[in-house]
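Below are the structure tokens for one structure; questions will follow.
For this depiction, one protein chain was excluded, whereas all remaining protein chains were kept in their positions.
Think of it as A, B and C in the order they're written, each chain with its own count starting at 1.
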Amino acid sequence: MTAKLVFLGRLEDVAGMGELVVGPGPLEAVLAALEPALAVQLLGERVRMALNGQLIAEGGGIVLADGDELAFLPPVSGG
Amino acid sequence: MTAKLVFLGRLEDVAGMGELVVGPGPLEAVLAALEPALAVQLLGERVRMALNGQLIAEGGGIVLADGDELAFLPPVSGG
Amino acid sequence: MADVRLLGEAFSAMDELAVFTAAHPEAGGLVSFLGQVRQEGGAHAVEALELKHYAAMTLPGMTALAAATEARWRLDGLLILHRYGVMYPGDPIVLVAAAAPHRRDAFAAADFAMDHLKSQSWFWKREKTARGWRWIEPRPDDHRDLARW
Partner (left out) sequence: MADVRLLGEAFSAMDELAVFTAAHPEAGGLVSFLGQVRQEGGAHAVEALELKHYAAMTLPGMTALAAATEARWRLDGLLILHRYGVMYPGDPIVLVAAAAPHRRDAFAAADFAMDHLKSQSWFWKREKTARGWRWIEPRPDDHRDLARW
């Protein structure tokens, strides 16, 4: 029973890793278990979230289920 | 002592030739010596004229001097 | 119909464009955009560039962009290639090509696709200069470009 957090762009540097396997449960509880400095960055205003590849509007109320992948997406800069 | 008329685009077909050597003199006199059907086409509203490679605004008053080249330019269609 | 690829290895932009052009003899006009790592001198020169992507979203997003581009203009063909990974000066980063019966459609489609690749696709870029690696933030221009469509 695990879920996965994915840190993109500069968030990978902040986290010191690209992915983190976490236990399922409410997102608030998952974030509370992280380094506070990382959690603050993940909740930054310009960071968007995608659950299993789909953008989600708000993190509030999210409960990670077994096999879920939650990605944290800072502003993009391609091309 | 000669000048040259140059017929571009479809005017070459109308004239049956790309260039015509003519005597110097007022343009009116030069055109009067051509086939009337050709002269009418050369004076068409959408045909512009260039004297020695420079566009001219109006044909009126032009006098061809020795060595002059007068080109008749129908609407362009490049690329 | 579109050829959309997310590439982890260096590619030859000219070879890809030659293949695309040869595949579209029916098109009156072809427009291409090639973005490459600038080769520049000086203390601030970029020595390397890295693009990160997100497997769950980046290629699906590019494919959706290609479909939107094809739906908006009349095209004979569309090519969208984008690198990820570490690149060096002179390396191609992105190649977009549009083939169309009419010139304006080809220009607009390539321009539209590039604006969206730049500011709405899931890529994150960092650059290495003499001072080390630095993440690149989107430029205000990128958002202004997008507002044109």
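Just so it is clear, a contact is a pair of C-beta atoms (placed from the backbone, for glycine too) under 8 Å apart; a residue touches a chain by one contact, two chains touch by 3 or more.
Being a predicted model, the structure only gives us computed values, none of them experimental.
Within the full complex, the chain left out of the display contacts the shown chains B, C.
Set against the missing chain, the residues B:V6, B:L42 or B:L64 yield one that touches it, B:V6. Mapped onto subunit C, the interface with the missing chain covers residues 13-14, 17-18, 21, 25-36, 38-40, 89-90, 101-104, 106-107, 110-111, 114, 118, 141, 145. Taking the whole complex into account, subunit B touches the unshown chain at residues 6, 8-10, 12-13, 50, 52-53, 69, 71, 73-79.
To be clear about the criterion, only the chains that are shown with their structure count from here on.
For the pair subunit A and subunit C, the distance between C-alpha centroids works out to 27 Å. Our note on geometry: subunit B versus subunit C, Cα centroid distance of 50 Å, whole angstroms.
Averaging C-alpha coordinates per chain places the centre of subunit A 76 Å away from that of subunit B.
Residues of subunit A found to touch two or more other chains are absent.
Counting partner chains per residue, subunit C has no residue touching two or more of them.
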